[in-house]
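With one protein chain withheld, the remaining protein chains of the complex are depicted in position.
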Amino acid sequence: MTGETRVRVRYAETDQMGVVYHANYLIWFEVGRVELIRQMGLDYKSMETEDGCSIAVVEANVRYKAPARYDDEVVVRTRIAEFRGSIIKFAYQVFRAGDELLLTEGFTSHLVVDKTMKRARMPERYAELFRRVMAE
Amino acid sequence: MTGETRVRVRYAETDQMGVVYHANYLIWFEVGRVELIRQMGLDYKSMETEDGCSIAVVEANVRYKAPARYDDEVVVRTRIAEFRGSIIKFAYQVFRAGDELLLTEGFTSHLVVDKTMKRARMPERYAELFRRVMAE
Amino acid sequence: MTGETRVRVRYAETDQMGVVYHANYLIWFEVGRVELIRQMGLDYKSMETEDGCSIAVVEANVRYKAPARYDDEVVVRTRIAEFRGSIIKFAYQVFRAGDELLLTEGFTSHLVVDKTMKRARMPERYAELFRRVMAE
Partner (left out) sequence: MTGETRVRVRYAETDQMGVVYHANYLIWFEVGRVELIRQMGLDYKSMETEDGCSIAVVEANVRYKAPARYDDEVVVRTRIAEFRGSIIKFAYQVFRAGDELLLTEGFTSHLVVDKTMKRARMPERYAELFRRVMAE
């Protein structure tokens, strides 16, 4: 299962090199991650507010292939690359809409934490779904 | 009393026009505001965490005179323009260091709120100091 | 004529008060402005690259009514409030989708500039359209 979401490049996201500033891809990865979770039938917001279950980033990696530019529409494809215990790894690819040029790819690894930022187990009803989605 | 603080323009803060993206001045205003509060002998962080007293922005205004550019050092001058009840208004001027060119000026108005974002009175020991600083 | 566009609040846009950081509304205003221009049949990107015609912000104003929160969908409504010579003023309202709660309103004033950031006249084919849209 791969989540797919679209982002239009904002002027604020460009830098003086005339391309998207590199840190913004981490923000788009997060947009992709949240939408994948939504497509799984979950709601990351409720996971945080109702279950006190956050997924804190422990590692992020981005490889830049080609620059996105102002007003480009880009597609973020997200999948769960790994899930065991309290570790989740998401993998991402960002494409330019239209010609499907690969712009960046990368991953983020997360630790399930509680409200005090301590390592925690993911509530079982979420965990089951994560395992199932990864197996698809 | 005027607080003064310096900011070096980051690459991330530029846009493809080759100048600082306009929303960033609000972030620098906030840097100036926090430093003025620190120069008053207070600590905005403790006001929030210990006293549950935040100052939520209710209005912001920026007038752009000249663009800041990458790697420029800029000076933010902040003063309290108004303080009554639970309303505080800060006024700002941002200059380019060196030639003192005025880049932007503006203000932000704030409402004192408690942890639930409800209007609140500022604790008297802070209020007294704000009144004194404004009178200087 | 009022342009309308939707934005989903990103985690990156929140701050530790648990609401959207106030500078982000200026970024959303820009998203609204660009989409209004697109709905007018123009393309701000081409205006910049092909005609060397940018609209630099000279003033921005935001009044905050209610906070947007993570994952909220918000609606940005944008209209041209003024257009004469090389000055354009856009007015904005940001609503929470669903219950139509007004979150912020504000305006930005712009000066038409050329590639060297000098005041310029807007190319007549754009100017005509701006006048027509404002009159609607």
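Each chain gets a letter, A, B and C, in the order it is written, and its residues are counted from 1.
Criterion: a residue touches a chain if its C-beta (ideal position, glycine included) is under 8 Å from a C-beta of that chain, and two chains touch if they have at least 3 such contacts.
Quantities reported herein were computed from a predicted structural model and do not represent experimental measurements.
Novice: For the chain left off this view, which of B:V31, B:I87, B:L101 or B:L129 is in contact with it?
Specialist: B:V31
Novice: From the list B:R10, B:R84 or B:R131, pick the residue that touches the absent chain.
Specialist: If we include the chain that is not displayed, B:R10 is the one touching it.
Novice: Which of these, A:L26, A:M40, A:A81 or A:M134, touches the one chain of the complex that we don't see?
Specialist: For the chain that is not drawn, the touching residue is A:L26.
Novice: Provide the residue numbers of chain C that touch the chain removed from this figure.
Specialist: 11-12, 14-19, 21, 23, 70
Novice: Which parts of chain B are in contact with the chain that was left out?
Specialist: The list for chain B reads 8, 10-12, 27, 30-31, 34, 43-45, 70-71.
Novice: Suppose we count only contacts with the excluded chain; which residues of chain A make the list?
Specialist: Residues in contact with the chain left out: 17, 19, 22-24, 26-27, 30, 54, 56-64, 67, 117.
By our rule, only the chains that are shown with their structure count from here on.
Novice: Have a look at where chain A meets chain B and say same if over half of the interface residue numbers show up on both copies, different if under half do.
Specialist: Both copies touch with mostly the same residues.
Novice: Rounded to the nearest whole Å, what is the centre-to-centre distance of chain A and chain C, using the mean of the C-alpha atoms as each centre?
Specialist: Distance between chain centres, rounded to whole Å: 28 Å.
Novice: Please work out the Cα centroid separation of chain B and chain C, and write it as a whole number of Å.
Specialist: 24
Novice: Just curious, how far off is chain B from chain A if you go by their C-alpha centres, in Å?
Specialist: So the centre of chain A lies 33 Å away from the centre of chain B.
Novice: Could you list the positions in chain A whose residues touch two or more of the other chains?
Specialist: Residues 11-12, 70 of chain A touch two or more partner chains.
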